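Only a single protein chain was left out; the remaining protein chains are all shown in position.
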Amino acid sequence: MIVVMKKSATQAQLDEVLRRITDIGLSGHLSQGIERTVVGVVGQTHPELKDMLEMLAGVEDVIPISRPYKLSSREFQPESTVVQVGGVSVGGGELTVMAGPCAVETEEQVLSTARAVKAAGANILRGGAFKPSTSPYSFRGLGEEGLKILATARKETGLPLITEVLTVRDVELVARYADILQLGARNMQNFILLEEVGKTGKPVMLKRGLSSTIQEWLLASEYILATGNRQVILCERGIRTFETYTRNTFDVSAIPIIHKVSHLPIIADPSHGSGKWYLVTPLALAAVAAGADGIMVEVHPNPDVALKDGAQSLTFENFEQLMARLAEMAPIFGHSLPARAPAGASPQPHR
Amino acid sequence: MIVVMKKSATQAQLDEVLRRITDIGLSGHLSQGIERTVVGVVGQTHPELKDMLEMLAGVEDVIPISRPYKLSSREFQPESTVVQVGGVSVGGGELTVMAGPCAVETEEQVLSTARAVKAAGANILRGGAFKPSTSPYSFRGLGEEGLKILATARKETGLPLITEVLTVRDVELVARYADILQLGARNMQNFILLEEVGKTGKPVMLKRGLSSTIQEWLLASEYILATGNRQVILCERGIRTFETYTRNTFDVSAIPIIHKVSHLPIIADPSHGSGKWYLVTPLALAAVAAGADGIMVEVHPNPDVALKDGAQSLTFENFEQLMARLAEMAPIFGHSLPARAPAGASPQPHR
Amino acid sequence: MIVVMKKSATQAQLDEVLRRITDIGLSGHLSQGIERTVVGVVGQTHPELKDMLEMLAGVEDVIPISRPYKLSSREFQPESTVVQVGGVSVGGGELTVMAGPCAVETEEQVLSTARAVKAAGANILRGGAFKPSTSPYSFRGLGEEGLKILATARKETGLPLITEVLTVRDVELVARYADILQLGARNMQNFILLEEVGKTGKPVMLKRGLSSTIQEWLLASEYILATGNRQVILCERGIRTFETYTRNTFDVSAIPIIHKVSHLPIIADPSHGSGKWYLVTPLALAAVAAGADGIMVEVHPNPDVALKDGAQSLTFENFEQLMARLAEMAPIFGHSLPARAPAGASPQPHR
Partner (left out) sequence: MIVVMKKSATQAQLDEVLRRITDIGLSGHLSQGIERTVVGVVGQTHPELKDMLEMLAGVEDVIPISRPYKLSSREFQPESTVVQVGGVSVGGGELTVMAGPCAVETEEQVLSTARAVKAAGANILRGGAFKPSTSPYSFRGLGEEGLKILATARKETGLPLITEVLTVRDVELVARYADILQLGARNMQNFILLEEVGKTGKPVMLKRGLSSTIQEWLLASEYILATGNRQVILCERGIRTFETYTRNTFDVSAIPIIHKVSHLPIIADPSHGSGKWYLVTPLALAAVAAGADGIMVEVHPNPDVALKDGAQSLTFENFEQLMARLAEMAPIFGHSLPARAPAGASPQPHR
């Protein structure tokens, strides 16, 4: 941490700054410039120290020089984390493809989708039983009934399950069914939930908040890692900007940045990232080209009657086409792709 | 809801749109323009309908024409809501002044602050016992111990208490101590928490999320109102923008907009809105000039040793000066101000 | 400027950083922390130095510690600038009120508006003869014909004129008519225009760009000041955010921040700041409460037939009411208000 003194700062003000730094067991290192004096703080600082020093008379600015996250940083752990779940290695070279409906509606819907995405090459089944909804008048998921349907689909297809948990109250219930617990964008800074989910010991996928910086995202992952659970996957799903054409602006840069500053694997969700089905394929390909460890895609047997987020869901056919493109691209980016099931998907509505 | 067809849409595509609208019990009203056809949907629509219709072939765009919130709208309830709490009327003409420390640290800190803010004219005591923190390595509050300290301060000063609840698990506990339950910006879309807090029947103050539109904020308040609890106060505390000089950009326009579209009272929090103590007074005055029903301000006996958010806290003396300015302004804006306690605040550090 | 070395940086890398700093005539000051080494750069740095040092092996980050603007900073000039224009002192205590139509349409429109705003207490007449327009199919102003109409209104009312110049080509022409040259938000970083306008020696009002930080705004004003022209006024008019209810988010915090970091006067434009006439009055009052040196407001005899920005224009009557509120508020904020003309405004359409 660097304390920049005002040009007009007095010696007494400088002494007071040094005294405060010493009081909390750190040491201050002086650097006299032509225009102003700068104090380097040496030792283990904490986030509140910035606020404290900024209040002192004669101080112009206080600038942190180390990143506040530790366990999630690549400095802390140089080798990339690989999360193992039901035979799938997320972050280990094979491209992870999570696919399935946004919300669980019926057993028939989930089973047909699970079969189709498996046939096309997905290796993890997604589906929501608890859905956050901006309006209290919207569909909010089937709850445990939905989890049971997902478990049936897992049993039949062998695909591990990822599903969202919305509240501390449901952590134990969802953890009984899920292979990966998903934390949604709106809960990225629900710190108590992060800890409770971390304590289950199960793999966790943490979506980036709509208005969260990359640093805040890594600090949120730090809450999970600090419980001792190291099975953390990050998921970029778009940030909020002034652009209204898309629901969110998919921040593709976050992918190479995460790989640079953190050891955690990163998945791209182009369905929520755009809110429009015709953008899902180009954004999924872009994410893989930028280095994503995998993608998460919403697929629905009949998107135009979906109870939730139909506008951003792919048909079975669109999903197959996406997987065919990925199969061409993956080797260039050093990824293997999950084997496709021998039989093709069953007939389905065109789009 | 208006369905805009593509220029190239066929009659069959138009028929399919009309069939879907009729299928769900609504009716479609055709308007043939020179360039394209538009279908007005008549009847009670729901948010998912937009997604569903947008998927259909030949549809260019689907535009909702009514606002999705109801109970919080001024169309639903033309007269302004006044929230009664411990003898204070929030929204009823008297200016509400919530003041106190960001976080409860010690009994001495809370008691001295409570006395000082009461003497200066505050009518509600604020203080946090459970603190959300971006980093797991920061101070997170004293918990129930903090609530007990706040209760002691209420007993001594007679000021009603507002304090934050972070998670469903703590709702019952916090509700035992608080007169107003506060929902923080990061929890604005924690929908299950909104409902649980609503069900306590206690007054609730809902802060605007960092990246929430006014419409999303009113939809969140709708979750509380829909539980039957009509004691809802809104609080503007700044939104996230590209500007880095302030922690957040205080959106002063939100105040007259809320008064126009909703009947709920609105409080301004210039402490979190700016993150800097020297901006608190000008922003508090600006908020009252724009029509706010009150302000919420952080006050600390010694901000430069505060465990949390010292940089945005006022000293007792700064707070007294703010209150003196408000006393001059309030009558111009049709507000009465709470009576000041007879004796002045005790001596305190200057700033 | 502070150079933060990586934890893993070698001595050779550190030596290279020091060599580069010395090569350009500056000196490097070492500070060895527990985890990493930090180099303070002493001497007159320039913005490109950051880029240059960041490229070097072993460098983690380069952090500027002084603000890049000079002539516009309060450190450079502690006393506030007062801009004198036609008997009006902008920044000198008297509240500046610039009012008039968005675009000049007819002589009758401008004259009636100039009379009405003068009667209500405005001291500068605004009006646009050259209008930037997002679409090439919109009205773009009357050009020199419009300037002549404004000059007629000045002659009759005695109010000095402020009007916008859009391009280098028109600077000389507009400067012949205007008392203050206005630079619009879209031109804030049109650096050649800034310099040409500066060279006229006339007072200049520089609007903040839609997506400009306060620092970029002050750097833009630096272009004008560097021509030797010190008659610069800043104007906050809203920034672009994700909120769609308003056209822009009026950043009221910019007002006290500018007063803290710069000596230049600051005017608030709540008409463009909001895009909606019913927000103009509350935002104008808020701006004055936050310390603005004045306001700029669009007024039109008949806003619902205005060729440009009618939705954000006040009627004569609304403007009179705003001025009455300001007259009550001004003394509290240490402002005098321009004297109102003896006779009231002529009858006009209600709104």
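For reference, chains read A, B and C in written order, and residue numbers begin at 1 within each chain.
As a convention for this text, a contact is a pair of C-beta atoms (placed from the backbone, for glycine too) under 8 Å apart; a residue touches a chain by one contact, two chains touch by 3 or more.
Since we're looking at a predicted model, the values are computed, not measured.
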{"item": "Selected from A:5, A:124, A:166 or A:255 as touching the chain missing from the view", "value": "A:255"}
{"item": "For chain A, the residues touching the chain missing from this view", "value": "211, 213-215, 239, 241-246, 249-253, 255-257, 260, 273-274, 278-279, 282-283, 285-291, 325, 328-329, 332"}
{"item": "Contacts of chain B with the absent chain, listed as residue ranges", "value": "2, 4, 7, 29, 31-36, 38, 40, 42-44, 61, 63, 65-66, 75, 240-242, 244"}
{"item": "Interface with the unshown chain - residue positions in chain C", "value": "46-48, 50-52, 54-56, 68-69, 132-140, 166-169, 186-187, 189-193, 210-211, 216, 219-220, 222-223, 226, 240, 277, 303-311"}
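Following the convention adopted for this analysis, only the chains that are shown with their structure count from here on.
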{"item": "Self-contact between copies chain A and chain C, residue sets same or different by half", "value": "same"}
{"item": "Centre-of-Cα separation between chain B and chain A, whole angstrom", "value": "27"}
{"item": "Chain B residues counted as touching two or more neighbouring chains", "value": "211"}
